[in-house]
Structures are given as C-alpha cells and as structure tokens.
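Omission of a single protein chain aside, the complex is shown with its protein chains in their original locations.
Chain lettering (A, B, C, D, E, F and G) follows the sequence in which the chains are written, and residue indices restart at 1 in each chain.
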C-alpha cells in the first residue's frame, strides 16, 4: 500500500484534483450534498493562486465561469441537481462557444426539492443535454473518492484538449464519503497555453479574439454546427472509457455507474463465491457512452443477460438498450427516493435472472 | 370548406386555443420566435377574464405559473429555447408537485444564442427531462397552425386529467406561419373543479391543502416516486397519439414531427407519383412516444427501411431506434443551422434507400 | 379569552399556542428565532381573523418545512422564487392573503430579481424576510447579509468587502420603489422588540388587506448554531451587531405618506 | 492630430471614426443612439489608450453584435448575465479593462440579480447601460424602464402601474451600494449631452483603471423604430420625457466622496 | 395539382408582409389551403424583408419556398436575392421605382411597374405594395378579385377602414398597369 | 475476507462523526481499505446523527451499512434505530449515561459503559465519544492501538493539539472499562 | 394570581426566557431530560412573584410557555 494515501471526503478530493490541474477559478453557490466543495474552495483555492466567489446564484456562477474560461483560466463550478438545472442555459452557451470548463453535479434526489440523499436522476440531463440545442458535455462518472479527484483532474485536461465543457457526474454518496486517496497520478500541472483564442490584455499586435454563439444566417450557423458535430464524432471515437470487473466469462453482465457500481462489486463477490458468473462493466465516460464495448458483450456467447441497476426510474438503461438492442434480455433494478442499494438488492434478482434469463420480474422493455 | 376558418399565425392560434380551454393566467418573457404569444396574451387575455404579466425573466414566469396553477387556475407560459432552459428547475418542481400547466417551446436554433430560425434541437430536453430528477412532461408536437390551437387546448385538458405539466413543442416555422384555423373542435370550456387540492381563500371547514416536493426521508420520497411512476405508466398506455399518412403499404416509413413532417408530406406526394411506396408516421405525443406503433411497422413485411429527418443532429431518432432496434435499417437525414428542409432534401435519399435499404450514406448507427 | 381550570382555580390563558399554528413542534434549533417569528405571525393572523384565507409560500432554507407549522394552505417552492409564486397565486386569488416566508439567501441572493420586481409591481403580498446573516439550512455559508468580518464556512477568514462585497440592505433598497406600501426592519432580540415586530407584521398584512401594495418585514434573527454561539450570545449579537449594521425602523409606510399628502403644507415659522 | 489633403489643401481631421471601432458600419436603425453610444465609448477608449487591454461583453439586445463594431476582444453572453461574465473574466485578468454593454431588458429585468450583486461586490468593471425604455431587438415589448402610459407591444394600452409596476431606476438603486465607485445617468438627446455622456463614460473607465470599484453609466437613448417616432421626435422624447422620469446626474462619485472625507469639516457660519 | 409558391420582398415597412397575407387570406376564401410565413428577425432591420406564400388545393407541405413561381421585388437587394431562385415559368413583378435591374431570364414572365408612382397618383405612398400586388395578380391570376378585395379589407385594421377605397384603387391601378404591359408584350 | 461495517450514532455535536473518521483513518494506516460516510442533512438537526464506517481487505462496495457488525449508540433514539439492524455476532457499545435500554439479543456482544462519566473523570465532557470508541475497539479489536492513536492525533485540528493527551487517556479509559466488563462477562 | 407553565417536552432549553423574566423565576436546573433529550428550564415561584407580564412567553421561540391569570370572579 502506498504511504501517500490521505483520507478525505469525495467533495474535498474533487477540489484537490482541481488544484492539481491548475484550476484558478471556482465560483459556486451552496447546496447540499456538495457544500464541502464550495467551502473547501473558499478556504484553499487562494493558496493555489486562484480565486473564489460565492456567487449570488447558480446562474451567476456558471456565467462567471464562462468569463473566467474565456479569459483563459481553468475554471470550475459545482452544484447539485436543482442548481444544475439552473445552469443549463449557460452550459449551452459554453458548449457552443467551445469554452473548456468543468462542472460537477453531486446528484441528489429529485425532482423538485426532493431530498439530499444520493440519486441518479440527472443522467439524461447530463448526457442528452438539459439545455437547449444539440450539444454534449464530456461526462465522467467517478465511483470513489480517488476517482473524484482523478476525474476532476482528467476533466480539466479533456475540456482543454477538446475545447468542450466537461461534467463530473457523481452522487451524494461519493461526494459525502471519505476514503483514502493517492494523488501520485495527479501531478501538479500548468494549464495549457490558450493565447490563441483567449480574451486578455495583450491584444497589441495580434488580431482580436471574439467568442460568440450567434450566427444569424442559418447557413453560417450550419457551418458552426458541423464543426461541433465533427468534434463530437472524433470525441466518440477517441475518448470512451469504461472499466471491467470479471467480465471475461460473465453470463450476466451488470452495467452500472456511481455508488450502485460499488454495490455491484460487493454483489459480484458474493455471487462468484456461489459459482455464479457475474461481471461488471462500468462506463466511466457516460458521454461518450461505451456503446460498442457493451455491444460486444451483447454479441458474445457467454453473456446470457444484462442488468442495469440505477437509483432512478430508468435512464442509463436506454443507452444500454441502444447498445444491446434485442441481442440479449435486458433487466432493470431501480431504487427510489434516495434509498441506497444493498448487495442483496442485486444478488436476488441476479440469481433469478441466471436461472431464467427472461425472468419477467426485472425484464425491461421500451414503452 | 368550412366557413369558420380564420387566417392566423401559429403563435396567435396557440393563444386562442388557450382562451378556449379556459386559461386564466399567462406569464412570460419576450423571445423570438414566440413574441407573438406574449404580445397577443398581453392584449387579449383580459377579455377572457384572465391576467397577463410580462415577468422579469423566464424563471420568474415559470414560478408565477406555479403559483397560479397551485391556486387552481389554468395557466400557461411560453418561450423559445434559451428561455426554456431557464425554466427547467421550475418544471421539475411543478412535475413533482403534480401541478397541471402548459408550457410552449417554439424552438429556435441553438445551442447558445444560436439564431431565431426554426429548429428541433430541444427534443431531448422536452422528452427526457431537461431539469433534474426523473419526471416527464406530456409533450405534444403540432405541425400546423390548426394544431397549435388544438394541442394547446388539448394540453390543458391532459394536464388537468393527469395533474401533470404538459408541453407544446413546436418550431419557429409553425409559430411564425399563418394558416386557416377552424375552432369548432375547441368549444369554450370551464376548467375543471380543483377544490380538492387547490390553494384558496375558502379553507374554513376543510382540511388545509399543502403542495410540496420535499420528502426528507428517502422512504417517504420513494412512495412519492412510485406514485409518479405509476401515473406515467398509465399515461404511456392511454395517451399515445400519432397520425399516419399512406403507411399501410409503405416500403419506406418516415418518422417526423413539426415542420419537417410537412415537408415529408410533400415529398411523399412526389414519390408516390413515381410509384414509390413511402408513408409517414408522425408522433403527436413525443412523450409518451409511440414506440409500439413504430415497432409494428418495423415488424411488418412491407416496410423495408425507416427514415427520420430532423432539424438537429439526431435526437428523436434515438427513440425511433429504441422502437425499431435491429429489425429494419434506420436512416437519418439532418438539417443544420436553422436551414429548412426542401422536398428534394428528402426525395433524393428516399429514392436511394428504396434502391438499397442499407444505403450507407444515410444509415444511422448508435455510436 | 380562553380559560382553563387548574387545580380548581379558573385561569385566563394569557399566552398560548396561536390557532394558526399546527400542533407540530418546531424543528428549529434551540433558541432559533424562526420559531419566534412563526409564533408572532400566527398571532397576527389570528388577530386579523384571516387564517382560513391565508396561503403561505415556504421557501428553501431552514424554514422549508414552515408548512408543517402554519395551519393554512401552503406551497413549498424553489429557492429564491417565493415572490414569483406568490404573485401568480395572488393574481388568481385576489381575496386570499399571501405570505412568503424567506431567508436572506433566498430573498437577497438567488431571489434578488424576483424580490425587486414583485415589490416594484406592488404585488399585494406580504413578505416575511428573516435575516440571520447566514445560510442556516446548508450549514453556515456566507449570506448576502453576512456582516463584514463575520466568519462563515465560505468566508473562513471573515467576510472581506474587497473580495466579496458588503452586507446588502434589502429594506433600504426596496423602500424607494413606488410599489412598496410598507417596509420595516424589526428585530427578535428581546420581548419589547418582538412586540414591535409583531406590530410591524400586522401592518404589513394590513397593507395587503387594504390593497395598498407590496409589504415586507425584515426580521433580524439569530442562527446561534451556525454562528457558533449560545442562544443568549446570539441574541446579544443581534441586538448589538446586527442592528448596528441593519438599522431598525419603518422604511416605507403608505399610510403616513397618504396622511402627509392630505395635510395642508405647514407654513414656515 | 490626423491630417488629410483634400484638393490640395491640408486639413486637420477634427471628427472621424475612432480607432477602437472596426470598419463595419453599424447595423442599428437610422437615428438609433446605440451608434452614438458606441462612438463615444470608442473615443474614450482611444483617449485613455486602453484599446488593446479592453474586453467587451456583448449582451443580448439590439447591441448583440456590438462585438462586430468594437475593435478589441469580445464575448457575447446570455441575456442578462453580462456582469457575471465580466466578473469571472476580470478576476482572472485584473489588468484587462472590462466593459459590459447592456440594454434595459438585459440589465434591469432578467439581469437584475447579476447587476446588483456585481455592483455590491464592487467588481472593477465598467457597465454601459443603454436605457431606451423598451425591448428593441425583440420588437418593442415593454421594458422594466418603460414609462407609465407608454404603449408597447406588450402594454398595448400603455403601461399601467397597478398591473405591471413602475419604471425602475437603476442608477438610484445601485448608487447606495458601497461597491459602487461611479454611477451616472446621461442622455443622448443633443450634442451637449452627448459630450457630457462621454465625460461620464471616461470617468467610469477611470474608476476601473484606478481600482475604485464598480462603475456604471446609464445612457438615456432612443428606439425611434419601436417608439414609432421619427428620430427627431424620438430624441425630443428622450429630452423631455425620459429625462423627466429618469433625472440626469452623477449618483455616485467616489472621488468626490474621498475629497469630502479628506476635507476638514467646515465650521458653521 | 395547384401549387403556387410566392416570395414578396422589399424593405421593412413597405407593406410587403401585408400583401403576402392578403393574397394568402384571399386564397383561403377562394377555398384553397394557404400558408404565409415571414422571414423574421433582426436581420430584416434596415435590410430586406420578405415573406413566403403558398397556395394549394392539397395539403401544404412547407410554407418555406425555395423555388418560387411568383415573386414581387420592391427594392434592389431583393431582386439580387430572389430572381435567380425562381422556378421556370414563374412570374416576376419588379418595382421600377426602386429596382434598376431587369431579369434576363427568358423562362419568366416579367412585369415592371412603378409602384411608388402609382401609389402617389392614387393618393398615398403607402399604397405602393398593394399596387404591386395588383400587378402580380394580373400576371399570376390564381386568386380572384372578389377574394382579393375581401383580403384587402381584412388586412386593414379597424381604425384604417377609411383607407379601404384608396387601397382598392391602388390594387386595380397596379393590375391595370400590368395588364397593359402584358398586352403589349403579347403583341 | 475481512468486512467490518460499523454505525456510530448519537446526538449531533457529540463527536460521533469524528470517532468514525478516526477508526476509518486508522484502518487505512493499518493497510486496509476503509470508508466513512455520514448520514447528512438537516434531519440530523437536534435529532440523531450517525455515520457508517467500512473496513475491508477487499475493495469496498457500498459505504452504506444496512447490517452493521459493530455499533456505538450514544443516545436513546439511536439504540432504537440501530440495535435491531445489527448483524448476528456483532458488537454493541451502549453509552449508559444517555441510553436506558439494553439489548436482549443473545447473538450480540454488548458492552455498556458510562462514556460521559469517563469523560468527566478524564477531564472534559467532549471526550465521551472517544471513550466510547476505546470501548468499541476493546470489543471489536480489528484496528490496532498504534493506528488508533495516530488517528486520534490526525482528527484534532492544529489549534487543538493540546487536547491530544486527554483524548488518548479517554480512549484508553474507555477501552479499559470495556475490557473489564468483557472479562467479567467471560467468566 | 398569575403563573406560567413550562411545557417540558416543547422546551428546548435555549434559556432565552431566563433573562426575560424580570423576577428571575425561570431557572436552568438541568433537573430532568425531556423526551427530546434536552433539559427544559424550570419555573420556580414559591412567593407568587409572577405578574403575568408574558415576557418569557414572548421570547420563547418554541411556544413552550403558557401564561395564566386567575379569573377574577365578578361579585354577583
């Protein structure tokens, strides 16, 4: 075991990942269960040469981030579900202007005020675009405190690499829990040079830089669209990430993210002891989504059925269905209200499915 | 031809539909291409005993609507894409509180400021939920001025029937164009009695009414969730609507909504003259989506391929794919930037597909 | 007056739970003035005999469950938007009595625009604005009203004007708007001031009942838990520091203005 | 001074297109003061020699394309959020000169909260607030600043205070905030006032350059097209009606205050 | 199948939108399906404004017209933009008062009339567009005069009904001018 | 496979969260995977607060514990809530100063100690939770004292390091009290 | 004679009523825990000093104090 491990909250670790990536601006508004981010930033970002503002609202925050990013800084905001809804207009602008930035959603239970328990009800919002117009956020879904730090760090790099906003989509459990973190994979870094396009005070002798998202003439806008589409297509080819656990011989493949993916791990351990062949494919980028990886399993001989557990009423499962199509039976196990999964919540349906891959209790159909 | 036809703009007709449904509150904020709604409401809702406020923002508008609906009135707001993004938090609350209301999105071209040309980039936002948490809006997609009036009218009835917010999702073309409208199918009506749950000044002798969307205990929230899920399941069974045009023998089925569905009509007329068997299935409710109707065509012997034209980069096509799966080749023809389809944009690819149902030029794959 | 018989003696009940409160005990922290404020609002509503016409708007903050404590129709609404919701409801129900109950984060940060424009439109609603200089519910972050130098979880070194601005004074900001009928700032730091606060709240409801326009009472309150003080010290802080930064008084009084307008101008001398 | 030779004679050029404007002709309607305002801003920037340090924030409104006319770095941002974007950029680039250019719908309706809080934080940015009492870009809807009685497409019978409130006075509202360094209201209705406006804009930029705090110049402007007037009548309307409702003047001047603070208090008599 | 697709174009404020609505409304009265759509938005500010009209005896597909078979151009930039888009055998009305160009295409029927002059003669400069409309109907005679006249009435707001007479006269003057020209051309 | 799942519960402000973090941190130092999670939110205001700790030699699944095998209850409502949830063969530490109840389950090891009394003896009421922790480790001896002591140090903020000594004493006093009790029970 | 009643289970022991009473009749005795696990204050007035001024009740945030005043029987 590395001696470099520190014991931290997920929300704090996310900040440390940001500092190491050279984040110089954090603007945000308090909301449970991500207050620790705002608080930790308010205390420590100054030590890293950055600036913190507790904005008057989530809307102000996302727009301040727009300004900071346009000015060339690595910038981040975070919130939880209702606050993220308020950022949708801003995100749409940021995406169209191709401004790199990171936004973290520590999802709580909605709709409405809901409660502050962990949930996954914002998957569609994150991956299909909650704002207007066609755009996508590079979306990473950590399931541990280590990954909170790592994926915030990675999100900054991806955002700059692609000039695209990146989202870290996690749930209250991951944000609130403490675990060991090892930062050796996150060396302190200088943000890349953006003098090619950033807005700054060094305009003497160069062409001015303009950032906009309006093209009144549809023909011009179409060009802008096609540029974005080409970027997204490339991104889909190059940046898909997922992890696998005991999938090579799996007869039942679980596809899960966030804290349910951890419980799946426990469940698999239990089931494997019983000799049941269960594996986990965990999308790390939920956009771009690992369709082909899942499709390969759906095509494989050993996989008999696929199961998706979600802390919602079925969102990611639509993406899984788009990969699996009718190739294998697809099952769904939901958890409502902010309740969390226990390993038994999964082991029982899995045993049933392995007995009958078409077990109607959990079979999921498009309707 | 009926003599009762009047010649109107889509945006104005929507207001007339609302008045006939007994809408008593309109709160909104100007944005092109739906300004005519706000303007017409400001001039005429008073004549129908209603109230208009030009709110300070789209956020204020959706929350004013929340108040009016809670007070038992039929209430409506409208906007276009960026303004609709700002309403997402409010819509999520309204959905969880099961407040009936109508919101219209006359979609313009995004992301960002984009332009004011017609577009369909907000399909996902409307149908998968742009706000946080799992919720759904009953979403109707008119493609004519007649339907603008009719579906706003219907939306009010559906909203009250299901105690659920309803959206009218249309595009700039339909909002801006003038066409004949016949109101005989929209008799003036009194809104239903809501004294069972509304907030009012007649509390003497009854239990008080409380509307909320917070249940701190996940177990309680789960109950609220399950109630919603049950409602949505019922809705999916009972309220799916679509229209068909020459589909019975179609070898190529086009699935389209909004103004592209009109162009499809023209294209079909042209192609049928050439003897090509093309038909149109037009979802009227895009949520709930007519999966099974489309699936039946995918299963049918006569359909060889399915085509989806959208004024975006591919959104509704995901829903079509969920219906079609791998049963038939699925094709996509997009239009970007706010440019509008011509019949030729469709006739050409359709001819190619009918020659080769797997024609790679337009074949769409999940990626 | 209610009477009660205790051990054979008949008593008048001089102080008891108002009718307009439910039986549910407040879930606020010990010593929190949200309770005090709830109580006097309920007393005012009892005295005005409007309980069954009242519609309450619960905002997001420690008082998010105020609907469990007030015994009339209620709705819980998104953070900052109480006055927009109240506007919509009041326009549909002009005979109902609309009350919003909002914290400083809610009213003066995220809800700034809704607050100003509801006041500017002169909406006939009554806003109870509990200024405790902090975000209570979320655990003690800086509020727009946090005093300079005050340490919070997001201003760990104390609020510093040059980085994050000054405590914002809503009563002063709103009172010049013509839509305002009655605006007062009161404090909860002792019985005398609580009684004054009650009188102000009554006037605020009267402004609505008499169709005068928008009314707001800004209540200086404590959040002893997040201020990390005992309730007693917190109340003292309200008395000494809060009132120093947020002067008490009536900032707008439509009746006074009407009176002044009616009176013939006094000759000099 | 530039000189030019015309038909053999050498001339000094007393008035010409400022350097800080691009060559692109304004696309505003004939007689619209957006052009006038652009021109004097550009002159001020030329005179202060800060063109290559300026970052402009274009808001949504008729001036949405202002980035095509001003010749320095620019970003076009969501409706109402210019001051939030400016805040973020300025904090990252303290040596850049930040200007937002906003209409009344943008600044005083949807952007109310962002405006007030940027001012309250004393952000070192300069806000040019073009008050033309209407929504120009979207075709003449009521603005928060629309005068009472004024007919617009959403107040077809004239703005009526009891339904929709009073014209809101942003300079008056912002100037009491301690973060404000310089706040003035100017008008574009004749050459004299245009020159005064230019002086005010210069002071506003100086407030930023000298790190004094937030500065805003509210420019009373015409929208002759949506007012349905000739440019001449529209300008007259600005002179007579707009200035009557929105009094011109300096509402906050940090230098004056500093001077006053330094001066020994005058003895009476 | 009847499928009339028109574009009427000129400056904002010339009455272009209204004449489009008039003919679309009149077409509806005559029993057709009709649709009208403006090119909307700020780009029209000071530039060109135009509207599309579709008249058909079948369900109308798109109201957007990419190859119009009838066009009125009231100013020069509109000529540049729309003349080349026209379908063969289309009808083009050119307002000679503001449009110096003339079509060289031989697959079009071109009518060139001074709408502003006609309007002034009739009595008011705002009548130019209606005069152009008259000329257009003379050339592309799909909608009948009785309906056109009802359309002109319909388009006038209540407080402008006193202008009805003048509008009708301008319409017919425009029509006459075009008919004369067509007769001449036919010879 | 080692899988320790604990719930520590009591009033907010009793130091419950901290003792959970201490043992999780100590477990990490000892080489385990560990996780800690609070039950967060306003419902804890004035009510019960609790945290979950998981210690394992494998990857940790959920940090949420539904059937803990180790529990400390520092107040009465916590006893009601968590005692029934406990896994068989679990360890239950009861703070007798505030918890009148006793478990009747015979599949648990129950240790009942007056943490407040111990704390006061050692010198400060805030030490009660650490005393409880000592008692817990005495009974569920997975994490070793050397690491626990480092954990106690780690949990003290810089300006409270003067309290280290007292904390360590309280920990060991709690441990002793429990050991005594266990010895008695073993007899 | 006036008197007050402390509702033990409603009282949260915030102690704000103690300084409010001009006659110092309310005390922080910590004598018992209520069902919330908090120490309610105690009213001790052996000499009948309470004037029924209600000040304690006014400051109590939790409506935990009732104030009573003997009904003066009208002489028949």
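Just so it is clear, contacts are C-beta pairs under 8 Å (C-beta built on N, C-alpha and C of every residue); 3 or more make two chains touch, one makes a residue touch a chain.
Predicted model only: the values in this text are computed from it and were never measured.
Q: From the touch rule at the top of the page, work out which displayed chains the omitted chain touches.
A: Computed over the complete complex, the missing chain touches D, E.
Q: If I consider the whole complex, including the chain that's not displayed, which of D:50, D:194 or D:219 touches that chain?
A: Here the residue in touch with the unshown chain is D:194.
Q: Give the residue, chosen from E:39, E:75 or E:167, that touches the chain omitted from the document.
A: Answering carefully, the residue with contact to the hidden chain is E:75.
Q: For the chain that's not shown, point to the residue among D:211, D:232 or D:258 touching it.
A: D:232
Q: Even though one chain is hidden, which residues of chain D still touch it in the full complex?
A: 3-4, 6, 9-18, 21, 25-26, 28-36, 39, 190-191, 194-195, 224, 230-232, 235
Q: Touching residues of chain E against the unshown chain: what are they?
A: Contact residues on chain E toward the absent chain are 11, 46, 75-77, 98.
Just so it is clear, only the chains that are shown with their structure count from here on.
Q: For the sequence-identical pair chain E and chain F, determine the rotation angle of the Cα superposition and round it to the nearest 5 degrees.
A: Going from chain E to chain F via C-alpha fit gives 180 degrees.
Q: Based on mean C-alpha positions, I'd like to know which chain lies farthest from chain F.
A: Taking each chain's C-alpha mean as its centre, the farthest from chain F is E.
Q: Give, as an integer number of Å, the spacing between the C-alpha centres of chain D and chain A.
A: Distance between chain centres, rounded to whole Å: 41 Å.
Q: Report the inter-chain centroid distance for chain A and chain B in whole angstrom, where each centroid is the mean of the CA atoms.
A: That gives a centre separation of 29 Å.
Q: So which stretches of chain C touch two or more other chains?
A: Each of 28-30, 64, 76, 78, 109-110, 112-113, 116-117, 121, 137, 144, 163-164 in chain C touches at least two other chains.
Q: Two or more other chains touching the same residue: where does that happen in chain E?
A: Only 41-42 qualify.
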